[in-house]
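Notes to accompany the following structure.
With one protein chain withheld, the remaining protein chains of the complex are depicted in position.
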Amino acid sequence: MAYTKRLDGRGFDELRPMVAKAGIIPNASGSGYFKVGKTEAYAAVYGPRELHPRFLQNPKKGIIRCHYNMMPFSGTGTRIRPGTKRRSQEISMVMELSLDPVVDLSEFPNSVVDVFVEFPQTDAGSRCAAISAACIALADAGIRMKDMVASVAMGQVDGAICADLTYNEEAFDAIVSDIPVAMIHGTKEITLLQMDGEISKEDLIKSLEAARGACDQVYDLQKQALNAKYSGAKANESTESKEEAK
Amino acid sequence: MSSEIKVEHKAVVIPGQVLANGMDYLPGEETYRDGDAIRAKILGLANVSGRVMKVTALSGPYMPKVGDTIIGKVSDILMSGWRVQTGTPYSAMLNVRDATQRFVRKGEDLSKILEIGDYVVAKITNVTSQNLIDLTMKEPGLFRIRNGRIIQVAAQKVPRIIGKRGSMISLLKRYTGCKVVVGQNGSVLLDGAVEKEALATKVIRMIEELAHQSGLTEKIEAHLKSVVGEVPEAPAHSENRDNRDNRNSRAAPSRGFQRDQHVPADKAADKPAEKAPEAKDAEKPAASTEAPASQE
Partner (left out) sequence: MIVNTNAIPKLAAKGMRLDGREMLEFRGPIEIETGITDTAEGSSKVRIGDTVVIAGVKLSLEKPYPDTPDQGGIMINAELTPMSSSEYETGPPRMKAIEISRVLDRTIREAKAIDFKKLCVVKNELAWFVAIDIVSINDGGNLFDAASMAVLAALNNTTLRKYDPETKAVDYKSKTDEKLPLTKSPLAVTVYKVGGNFLVDPSSEEEHCYQARLTVGSDEKQVISALQKGGEQPITIDDVSKMVDIALEKAAMLRKAYDASK
């Protein structure tokens, strides 16, 4: 049996309904929100700020530190006990690696930019939603970046390459692969790549090619979210403030 | 390939967004060249006047600069000075010889001069490549804060709150009667009658919100008028108070340095001899038009 129709009726390259917002956590330097289907991520950026302990400091540039955390009631099934787990530590680490290539903290030696991501609910693709939300938050915080990073969980379900897998698809009774991908928007360079399941090299490359379009859809939302927050500034920008700025 | 501008002037742009293609255009502030394209480096408003593409940041951390007046908080007392939090990832050093005019004996209790938790208006005299910061309080308009309240605004909004040649700050002072000191790090001191401080706080929040609207100064003035009514320009009593405070400014000599009061932003030009902060330039450190209060 081939996977000819997706479980939720979506097209193979179609992402679930998405919502993106910027600036939802007033205490933070910047914040972002990204919801795709029933995976929902809140991201807050604090910093650049003083970094302790001292041995973590980099005298050449500021560092970015990610903290991925699922709320105790955000998983399907039983309660998740709070606290650090190997899974969330690993995801935090790959988040850092996926964002670091675009972030420029050279003017902030010895400092840290903390990115906190929390999920009230998840339905697969949480690390991708985390990265997409975190990138909105970083831009909102006024951190210098050479580009945006957008992320989508690609996958292959019984031979069919799909964008934005759900939990049910990941658990589909066939050969399934789950490939979270993050890409720098302009160059389409890959900053996050993981895979579990089974896939041929050809299908892997096909999935990555398909990720370009999927990431573009996420990017459009990130851009809209940031525009929506700051568009008041755009609509009314005038010559007066231009003069003042000089 | 022909050159082409990709965004409207004053459009909101996000990091990486292409502002223009082609070699006819040049990358300016907060932009970079990537092959044919000029891209934004930071979230902000595109500035596409002329051939140089620029972006004006709309948010982001304050970067310490020499000559900036900031409001900081004393966080520790060291051997020969104080550590001061600056609202950046970097704390600053205030050496005892830069804090007070008077002679301080070796081993003297520095907390008698500045205590942990005190807020000060101070000026940055040095910033190293690693953002180590030195401060001074030995200039006009720099003092230990005793009264009023401090609020925080985004550092990017500071020029708006000061206004063109200090116009906004003068409005605030005129209509609220508060002393207003705007630190370049976004910390703002408001000192006056309680309800007037509250009014000034609200108005500053309004300025923040409407920061990029046209005719902002007029809007704010109209609002202030509607709340407190007409207030004549440059009221005489504030002038007198300045003078009075200038003369007997130090009730307790051991406290923060207040030797020479600075002059109002709008009067700075009239007294070139006075070493006042360059208040006429909105980009430069703020100056308050009233003397630091030393009324006990």
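Points worth noting:
Letters A and B mark the chains as written, and numbering starts fresh at 1 in each.
Keep this in mind: a residue touches a chain if its C-beta (ideal position, glycine included) is under 8 Å from a C-beta of that chain, and two chains touch if they have at least 3 such contacts.
Note that the structure is predicted; figures quoted are calculated from it, not measured.
Among A:57, A:121 or A:187, the one in contact with the hidden chain is A:121. The omitted chain makes contact with just one of the residues A:74, A:110, A:156 or A:207: A:74.
On the side of subunit A, the interface with the absent chain consists of residues 24-28, 38, 40, 42-44, 46, 49, 67, 69, 71-79, 82-84, 114, 116-118, 120-123, using the contact rule stated above.
With the whole complex as reference, residues 73, 117, 147-152, 187, 194-195, 198, 201-202 of subunit B touch the missing chain.
By our rule, only the chains that are shown with their structure count from here on.
Distance from the subunit A centre to the subunit B centre is 36 Å, each centre being the mean of its Cα atoms. Residues of subunit A touching subunit B in their complex: 29-30, 47-51, 59, 62, 102, 104, 107-112, 139-148, 184-186, 222-223, 226-227, 230-234, 236-246. Across the complex, subunit A is touched by residues 10-12, 14-18, 30, 32, 34, 37, 39, 41-43, 45, 47, 56-61, 63, 88-91, 129-131, 156, 159-160, 163-164, 209-217, 282-283 of subunit B.
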